[in-house]
Structures are given as C-alpha cells and as structure tokens.
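The complex is shown incomplete by one protein chain, all other protein chains being positioned as in the whole.
Lettered A, B and C in written order, each chain numbered from 1.
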Amino acid sequence: MSVPLARLLITCPDAPGIVAAVSGFLRNHGANITALDQHSTDPEGGRFFLRAEFTTPHLDLGAGALEAAFARVVAEPFEMEWRILYASRRQRLALMVSKVDHALLEILWLWRRGELDAEIPLVVSNHDALREEVERFGVAFHHIPVTRETKPEAEAQTLALYEDAGIDLVVLARYMQILSPAFVGRYPQRILNIHHSFLPAFIGADPYRQAFERGVKVIGATAHYVTDDLDEGPILEQGVARVTHRQSVADLKRLGQTLERDVLARALRWHLEGRVLVHGNKTVVFA
Amino acid sequence: MSVPLARLLITCPDAPGIVAAVSGFLRNHGANITALDQHSTDPEGGRFFLRAEFTTPHLDLGAGALEAAFARVVAEPFEMEWRILYASRRQRLALMVSKVDHALLEILWLWRRGELDAEIPLVVSNHDALREEVERFGVAFHHIPVTRETKPEAEAQTLALYEDAGIDLVVLARYMQILSPAFVGRYPQRILNIHHSFLPAFIGADPYRQAFERGVKVIGATAHYVTDDLDEGPILEQGVARVTHRQSVADLKRLGQTLERDVLARALRWHLEGRVLVHGNKTVVFA
Amino acid sequence: MSVPLARLLITCPDAPGIVAAVSGFLRNHGANITALDQHSTDPEGGRFFLRAEFTTPHLDLGAGALEAAFARVVAEPFEMEWRILYASRRQRLALMVSKVDHALLEILWLWRRGELDAEIPLVVSNHDALREEVERFGVAFHHIPVTRETKPEAEAQTLALYEDAGIDLVVLARYMQILSPAFVGRYPQRILNIHHSFLPAFIGADPYRQAFERGVKVIGATAHYVTDDLDEGPILEQGVARVTHRQSVADLKRLGQTLERDVLARALRWHLEGRVLVHGNKTVVFA
Partner (left out) sequence: MSVPLARLLITCPDAPGIVAAVSGFLRNHGANITALDQHSTDPEGGRFFLRAEFTTPHLDLGAGALEAAFARVVAEPFEMEWRILYASRRQRLALMVSKVDHALLEILWLWRRGELDAEIPLVVSNHDALREEVERFGVAFHHIPVTRETKPEAEAQTLALYEDAGIDLVVLARYMQILSPAFVGRYPQRILNIHHSFLPAFIGADPYRQAFERGVKVIGATAHYVTDDLDEGPILEQGVARVTHRQSVADLKRLGQTLERDVLARALRWHLEGRVLVHGNKTVVFA
C-alpha cells in the first residue's frame, strides 16, 4: 500500500466500449490500474457500474485537470455519474450512539489499530454514558439529548458540528433515534446504520425479541444506508448465526453483538474503500 | 444401531423430579437410556420438554402394558403429554409436489440409500410431470389436479389415499397449492413444508424474486410445520447462503435449490427420529 | 444468456496498460465486454490474471483471424499465456467413479436439468456397480477394472476412450484409484477431484475417520486439480460443516456427502465457465 492510490467509481447506462474508454484514458494519463471491477444489471440495455483502483504517482495531470479531462472525454459521452476518491484524502467519520457500546467500541478499536483508513473527529450521543470510553480514544464526545420537543434543535446542533468537522460519513453504531428526512437528506447514501436483525425480517423495535418469539433458527444483522423509510434503505452487508430453542432473548442479544460488530465493520471498510455503489434501493459491492 | 430402540417424547409443566421419575421408571422396567435431552422454557414455572431414547430388548413388559404403567405412574402425576415412537414401526410418508423436482428427488434419493428411516408408499402431485421420475423409485404416483372448483374434491381424494396408506407424515416438497384448514386439521404438526425463503422474510409467492428486489446479501430456506396461517407455522430448521449483486433471480433459484434440499432433508430426519417437539408456534429440536 | 458469448483468459507479467490494450482490442473488433475481472498478485512486479466475457455476434473477424490478430497485437507484447473459450463449443466431460454414488449422481442430475453447460459422453468406473444408474441418464458406462498388474493397461484403455470422445475435462467423482503421472500429464489442470476433507488436513485414506479421531468440530470437502502429488494440487473450492461429539464416523460420512456434492458442483461450474486460472499451486477463481 506504499504507492498512492485513487479509486474511480462510475455508474452509467450500459453501452459498448466503456471499459476500453476508461482504461485507455487512465493509461494515456500515466495511471496504472491495480484493480478493476464492473457489473452490468443486464448485458442488453441495463445499468453499468465500474470501480477502478489506480496508482497516481505518474499521472501527467493534477487532480483538477485530470478530472476535467475525464469529464469531457469519457464521462459526458457515456452519461456517467462518477467520482474519484483519493486515498491521500482520508474520509472523516461521525459516529452516533445511544447507550449500547459494542458496535461503537469495535469501530474505535479497529480505528486505533490502523485498520480503518479514516479520521474520526467526533462521536455524538443522546446519552452521556459512553463519554469516558470515547474520550479514552482521543475522540471528542458530544452529548446531545433528544426529546420529541428538542429533536429539531438537536439535529440542527448535530449538523452544525458535522459541518464544522467536515464529516463525509455518519455511522449509526446503535443510535436509537430516528433521523428526520431533512437530516437524512443532507447525507444521501452517507449514513450507515447497523440493524440488529436479518432485514427485511424484524423491522423496527426489539428485533431479538421478535426473533425469539417467532422461533427462528438463524438470527442476523444488517448494515444499510439510511433513507427516509425506516430499515428500508440499500443493504450493504448481512451476517447470520445459528440459534436453537435453548437461547433466551438475552442470549440472542449477546450472540447478535458479534454479528453486529462484524457486519458493521465490514460494511464500513467497504464504504471507505469506495467499493459500494448504489443502484435504486440496492447496492453493488465490489468486495 | 443394531439394538432395537424406542423414543419417549414428553411435554409438561416444569416441576422438580421429572427426570428422576422418568429415568427411574425406564430403569425399573429394563430399558437402558441411550440418549436423553431436556429443555425448560423457564426454570421457575415454565414448560418442560424431554426426549429419551432407550433400548427395548430387555423390557419386562410389552408395549401396551409398559405404556399403561407409564401413564399411571409417571405421566398423570406430572400432567404430561407424551408418546413413544418405536423404531421398529417405521413412519409412513406421503410426498406432495407440483412441477419443480429437486426437493422431491433429494428425499427419494436419500430414502433409496437407506438414509431415511421411513416408508414412502406414495407421491401426490397436481401435475403429471414427475410421474416417470417417481415410479423409477418404485413409489406410486397419483396425479390429482387441483382447480378452484375441484379443490375440495381433490383434497378429499388425497385424504382417502392417505387414510388407506396409513400415512403418518405429509411432506410438501415444493407443492404449490395451499391446503385447506380442514386438510391441515387432519395432520396437526404432521405436515412438513419447505419454504424457499428465510422466514419471516419473503412470505408468499416468488420469494427469490422478492429477495432479488430487496437486494439482500443472504438468502435462505425454511422447513416448518403447516398451520392455517400461510408460512407462519412452527419452524424446524433454516439454512442460508451468501449472494451478491451478481446473482440474477435465476441464480438465486439455483443456489436456493441446494438450501431447500439440505434444510428439508435435515428437518425430515429430525422429525422421523422424534427430535422435534412443538411449543406454541415454536419448536424444541433435540438435534 | 441468449447472446453468444466467449471468454478470454489471460495470464502474464503485470505491466501498465494491459486492461486498456485488451479492452481496446475487443472494442475495435466489435465485441461487447459483459464481464471483466482481473487480479494482480502484486501491483509492483507480480503476475497478472484477467478474464473477460464478451459477446460475439458483431465481431468483425472469424475466430481464427481474431485470435491471430490478438496474438500479434496484444498477447505477444505482454508475453501473455491466453485462450478463448467459446460458449458455443461445449466442453466434454468424462466422469470417473468407484462405488460411492453421491458425487456422480449430483453431477448427472444437474447436467440433465441443464445446469451444467457441458457434454457428458461417458463414465468410467473400476467397478460395475453404478452401470444402471449411469445408463439411465443416457450416458455410456465403461467398466474398466484396475489391479496393480493391470493398471497401466487400464489407464491406456481409459485414455484411448477419452481420446476418441474428445474429452476436455476429467472429473473424479469419488474415484478411489491413484492416477499415474503419465495419465495426469495428459490432462494438466484438467482433472478435477473432490477430496472428502478440508485439505491440507486429513490427506490420504479415510479422512472422515481421521477427522473423527482428531475430534475436530468442523469437517470439510475440497475440490482441486490433480497433480502428481496426492491431494496437493491447486484448490478451487472448499466447503465446511459443523460437527459435535455426537457424530459417529458414519454420521460424518453422511454429512460430508452434502459438502462433497456442493463443493464439486460449484468447482465444476466455475471450471466450465472459464473462471479458474492456475497460478503455481494456487488458483485465481473469478467467481
């Protein structure tokens, strides 16, 4: 990973010649493609997705000029939506949490080990319970209580913090408040949630109890982008674990913690590496 | 497995002394317990479940006398629901299928290899498509078409066949008709269905298409007992497989076949070995 | 899948510009790339692997001329090893089996359903036990016994059959004889074996007994290409299942059957779709 990298992400109508155009462009400007994935929803007339990872040291243009050239020469003819993520520009995360700490701690712990390529300037919580844990990692902790009355104000305060901190991605690490459409609209496809069930099963509150009462033999956890519809956004990743009649609701919660931690960490890593493209209410994950 | 075996299945209110009473009774009558499982939904005042597997060659009483004694000495004081399954009395299965053959063939194939301890006297289908396949296994094939108008008659005809054949368990190996409450009521907890999704997700028709459209990253299959509520009966077993954005609906169907075959075979084996006890809308599986 | 397809498989030293050269070439000759995967063992000076799936209806050249042009324009400058598989030219399989039938039947059954894109002209066995099963599928069955003395002759007879039948791939579906180096050398990376353990654990005979005696909590199955070193060839796929102290050796064999069937079927499908490239003693699988 010593060579500086960038990732080019593209979505466009499928058409002949896209790979040739993109790879030719990168080649001509001195980039070496180190990974390339593509997906077409339908070889005849579907939607096309591409992710290319390339080295940047020998580029013949600066980022601005390269992007301008790409827009003109490649992106416009193919009607691409696209962006380039430069690994040198680390994404900035805000974590949101209520009282349950396992998902939050997993992320902070991976981050401190250098296993998440991101900055984490701050944590926001509607409770003060995890302040000490968070500050121990050298991360600012903001306690912003939320009640029905104060919610608009609390969200405004939170968004102001994010604005100041230049937040790229919001991670709901078991944050038990529903965000308003206005809030969600500020971070489209950039709010990542971990839901403690195998969606679409057990939407809503207390999914482990729902799973217990239905008597399922497998439980799960789901990482998804937040949209205005609760628990209905595009799914990035899911994990499952077997259970039996012997497990109580408390056992399911305990077993589910491991799932939630793994699934959220995996999805977050994919997002940070630019491996996730959204297609309607679904994702293309070039893992 | 050369020693003749029987399985005693018990459900009753939890109370002190049940295991001592049951194991003492069996001991006193010459049975050797080769396996014993128990489960209590709540150590203080819950429901109690027990399965004991025991050898029968040295019993001091015949089956009738033994059961009468058990009823009087053990079952009545503890208010037990109970039954004894004798391995020497193989259960008799009816398989029901429509056109898709993988679940049916899996069962017939395991059965021919001697891996299912049961008799399979007949298969009933609302189509004639699989006659040749079924008859190749030496099993009678009955084509009983079902339309809205003929359904009551078709069910009556089917039940008459089952009555004649002494059927113990009905297995719906991808049978695409909904059975009437009257039919279901004749085989309570003795109609086993394989549903091609991870219930309670994707209840109803075409679950692989539903899964594709929701964009899940894991698909599943569920074996459950049929009740009057479609896809809502007690779950015996579930299996899952990972999928990605690359899989089409047809791919999910193909991948799901393997799940359906495995999950149904496992659940059926458990049922035949007397490992499944029903508790409300849930199961206790002593696997 | 209605559009005729071909797959281009490439291995070469890593170098800048490969993707641009390959995709540009295909573009210029009227091919539309419908899937493209690449892998580099090391972005700086490693080995490069590429698989491109492309449509053939609008090619401006016939297969021979296209391949000649590709060799000259692209393959030689980059020192590529390469081949093109045309989906219209179905690969021809020979299956080899001893007495245990589950792996063989799985393949024949998938094949009859149209789920394996291949021809299966013949089965060779060192026992006559499965003749009826095989012939039922309309496949020729050749009983070629093998003893220490007759082995060279038996292999010669087998190879002659394969020569006549134009065999592309040999699948050992639980064939319990070791093939000679001479035999293996005739089908390099084209003999696929299913080994009934999680290699490299439990190499050699009776792996389920070995697993039982070691007391492992997970068993497995491995599909690999056969080389001169027993059970040491490149691994295509592995599958696993949990076990407990309750399972006997016979139980492990039974559970393992499902694994063996799944793993072999998956690996075979990948091979047939040109998804497997060999790198030393390892595989790159573009699944």
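Assume contacts are C-beta pairs under 8 Å (C-beta built on N, C-alpha and C of every residue); 3 or more make two chains touch, one makes a residue touch a chain.
This is a predicted model, so every value here is computed, not measured.
Pick out which of C:140, C:182 or C:218 touches the chain that's been left out of the picture.
Looking across C:140, C:182 or C:218, the contact with the absent chain belongs to C:218.
Provide the residue numbers of chain A that touch the chain removed from this figure.
Residues 105, 109, 115, 136, 254, 258, 262 of chain A touch the chain that is not shown.
Please output the residues of chain C touching the missing chain, sorted low to high.
Residues of chain C in contact with the hidden chain: 39, 198-202, 214-218, 220, 234-240, 244-246, 279, 281-285, 287.
So that we can see where the missing chain sits, which residues of chain B does it touch?
Touching the chain left out of view, chain B contributes residues 3, 16-17, 19-20, 23-24, 26-28, 32-38, 40, 43-44, 55.
The definition used in the following text is that only the chains that are shown with their structure count from here on.
So how far apart, in whole Å, are chain A and chain B when each is placed at the average of its C-alpha atoms?
About 42 Å separates the centre of chain A from that of chain B.
Where the centres are mean C-alpha positions, what is the separation of chain A from chain C, in Å?
37
Provide the list of chain A residues touching at least two other chains, using ranges where the numbers run on.
Nothing qualifies.
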